[in-house]
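Some chains have been omitted; the remaining ones sit where they do in the full complex.
When the chains are written out, they are named A and B in that same order, and each has its own residue count from 1.
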Amino acid sequence: MIRYITAGESHGPGLTGIVEGVPAGLTITEEDIAHHLVRRQQGYGRGGRMAFEKDFATINSGVRFSKTMGGPIAMHMPNRAFKKDDAGWPTVMNKKTEAEGIEKITLPRPGHADLVGAQKYNFDDIRPVIERSSARETAMRVACCSIARQFLKHFGIEIGAHVLRIGSIGFDNWEQVRAIADPLAENGAEAVYKAADESDVRCLDEDLSAQMREEIKVRRKQGSSLGGIYEILVTGLPAGLGSYVHWDRKLDGQLAQAIMGTQAMKGVEVGLGFESGHRPGHEVHDEITHEEGSFKRRTNRMGGIEGGMTTGMPLIIRGVMKPIPTMLNPLSTVDMKTKQETETRYERSDVCALPRAVVVAESVIAPVLANAFLEKFGGDSISDIEANFKKATQ
Amino acid sequence: MIRYITAGESHGPGLTGIVEGVPAGLTITEEDIAHHLVRRQQGYGRGGRMAFEKDFATINSGVRFSKTMGGPIAMHMPNRAFKKDDAGWPTVMNKKTEAEGIEKITLPRPGHADLVGAQKYNFDDIRPVIERSSARETAMRVACCSIARQFLKHFGIEIGAHVLRIGSIGFDNWEQVRAIADPLAENGAEAVYKAADESDVRCLDEDLSAQMREEIKVRRKQGSSLGGIYEILVTGLPAGLGSYVHWDRKLDGQLAQAIMGTQAMKGVEVGLGFESGHRPGHEVHDEITHEEGSFKRRTNRMGGIEGGMTTGMPLIIRGVMKPIPTMLNPLSTVDMKTKQETETRYERSDVCALPRAVVVAESVIAPVLANAFLEKFGGDSISDIEANFKKATQ
């Protein structure tokens, strides 16, 4: 079973991650990982800082001659940027001694972990909360999950996401999305993300992309921010991953936790999702057919999951990201020290992080799927698993 | 940490559950548990079978003089009904020998675990899948989770759910729901479920209730079915349950797994949820205030969760249930044995299970919340935890 832990703060020396449980013999290179790290850094509507320097996770263990050895894979990714443009941070985040004159942050920003984090851990300074709860952490999460993603890809399982909506601009309905996304996914879901990457808002529709950019511009001028909705497709999954026999073995539940365990996500749905509460049964369920020797579904409104298990149809999972809480236009807040009402401070920030966040969402589901796959086709090395998989799918 | 396992098939001798990790000294009675079991059995639009006999879980261990003893609590709930009206089942589900002439079920019903379950476990008969994947199992889940719910209630944490939508009928928007649900929840969220229980569709609005009943009638005539959307409120939660420091410790992720790990659920959202992807930031985030010695939020659009932690505001979590897949009007399917296309068989079924399913949804989040509470105010007995909790919240 693959498990991973990430560590690191935004302005500490860097991020660290360890991935344990990867079978031996899987081809992994730092470049494979960097591919998704760079994708995570790209997208319209973001602020300046991270744009110049590309994240790169250095592998420090677990890989020899580009193949995994079965042991834990450690990665480190330096926080390069702060050396240049945030000269004060290494002092305020000093691991040893408190420098004189460091100002405590006592104005919690609504929508962030600030206030509750400080309450939880008995901090009189919000900085430690900001440092760990920020989206910077997701860079290492993408790195760790990319290894699971490589594992899946080895077995023909591909993941690709695209943006459905940013604020008021988005696709009208399920069928419209299917018409544009499903043909792309026919030869593997990576085609979906590759097509989406052509747009700086990661939307597959050119017109909508233009409108989304416009929406972002408008909200930026207003000093507000935007979130949005995205969809992830996974192709190549065999039927029967996950199980109906116990609640914590249902794959959709595990996927939901992974998505909702990501910063700023407020909802997740599989297939038609919330729309399935509006429709009568005949417009929801997917009739079963048998073609070319295997069972298929006439439609895929269940999003590739029935009874907590993969059906063999593409997995379709959607999530929503709330607007970035840091906004030019201030919100009311309360000084933690004085208990006086005041306003949040001006802070430079992106307006919409969604186009980049979809890369995180794509990534976090990979370990869940890899573990379900390993449970079914278990083995210690890629060659073992290949043999079990081939046999099972013949 | 509370963990639980349920066991049992629909037409076996009964359901069994064990709950491990409950602190000692908690008052628990079978009647407390039966209260929610009976609620789970009630609601408009259901078929006949379960209506006559009330579920009752007998406690077989872990409780003495109505107080928990710190050890595992075992419960058993007989499947009484089948003795009367399904005389054939004990034979087809015999644990020892296969009686002659038992027909194998080979027509998988779309939308159920049938086909994939049989593929996964190499069954040539779907019956074992139907037996375990059915909603009957949720009765024991409610029983197990009711114990966690009693634990929470002891500390003033109350849970209550209500129905927002059945098919085309539902509340128009967030604010409308807040106006009706939040005042009820002011003195504890149990008032929400109690008010909802007054309606046989568990909707807080009388007019909508009437329309929902009508919707169900219409779809029944058409031989179709319905799902819908519900909302759970939790009041009394202290700030700081869950954590932002690692993805798998985020409370919203854990809650999402519990909800999505329940039969027929296709989506989950916290607070504004998917709506937060449509709105600009200023219409999403909750400004912070300080009243009567504690931090509050002017609104609660984040649904009581920021940074994966409770904020101290009511938790608001929503889920969607898909329409019941068993419908009078058949769907196309394929005989697993012959691989020939055919139609699903006529089966008696409910039209809409949502009013009952909300009781399950209310229940499954209780262990998640209880564990987060135990992590923060840990102790082995209720008196320990009370002391820690009082001290922390003074």
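Criterion: contacts are C-beta pairs under 8 Å (C-beta built on N, C-alpha and C of every residue); 3 or more make two chains touch, one makes a residue touch a chain.
Because the structure is predicted, anything quoted here is derived from the model rather than measured.
All together, the complex described by this structure holds 4 copies of its single chain type, of which 2 are visible.
The rule is short, and it goes like this: only the chains that are shown with their structure count from here on.
The copies chain A and chain B differ by a rotation of 180 degrees on their C-alpha atoms, rounded to the nearest 5. For the pair chain A and chain B, the distance between C-alpha centroids works out to 27 Å.
Chain contact summary for the complex, chain B toward chain A: residues 5-6, 108, 110-117, 119-120, 129, 132-133, 141, 165-168, 170, 219, 222, 224-229, 239-240, 243-248, 250, 252-262, 265-274, 276-282, 284-290, 295, 297-298, 302-303, 306-312, 320-325, 327, 329, 331-334, 339, 341, 364, 376.
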